[in-house]
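Read the structure below first, then the notes.
Shown here: the complex without one of its protein chains, the others still in place.
Showing chain A:
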Amino acid sequence: MRHIISVLMENEPGALSRVVGLFSQRNYNIDSLTVAPTEDQSLSRLTVTTSGDDARIEQITKHLNKIIDVVKLVDLTEGAHIERELMLIKVKAAGAQRAEVKRSVDIFRGQIVDVTSNVFTIQLTGTGDKLDAFITALGDNVVLEVARSGVSGISRGEKTLAL
């Protein structure tokens, strides 16, 4: 099963490599990874999507917790949560195609953030599934380049991952 684990860790050199290294060292897989500092500059928040049965996910969270730089973590998929991924996508848009692409962007509530005579660059946020669906909707031979951020997430309601 797919899990989204958010980790608060010390914003220090080497911390990220310890987390990523753990996954390769113990043969856990990483489907996506995002990391950036939080409002507290001493902390980074890392979100990793991984998969495995309950026993494996339990081992992953336990081993993450053992890393000295890891301050706190939560498996967001254990409760109600919001997940988002940002995609920047460059597509062919010339002639009649331009209107067609624009319609798809509107349907998916994306934004065209850069335009040339032949190319649109589109920004789209949503779950991974939505981003996949958008790429499928564009059809073949349209997509020139895709940059996806990986999943970030936060739990619903009053629960927080903070110190």
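The working rule: a residue touches a chain if its C-beta (ideal position, glycine included) is under 8 Å from a C-beta of that chain, and two chains touch if they have at least 3 such contacts; residues count from 1.
Operating definition for what follows: contacts and distances are computed from a predicted model.
Missing from the rendering is one chain, named in UniProt as "Acetolactate synthase" (options: "Peptide ABC transporter ATP-binding protein", "Cytochrome bc1 complex Rieske iron-sulfur subunit", "siroheme decarboxylase" or "Acetolactate synthase").
One of A:5, A:46 or A:70 touches the chain omitted from the figure, and that residue is A:70. Although one chain is not drawn, the whole complex shows that of A:17, A:51 or A:116 it is A:17 that touches it. Although one chain is hidden here, its contacts on chain A can still be listed: residues 9-10, 13-14, 17-18, 21, 25, 55, 58-59, 62-63, 65-66, 68-72, 163.
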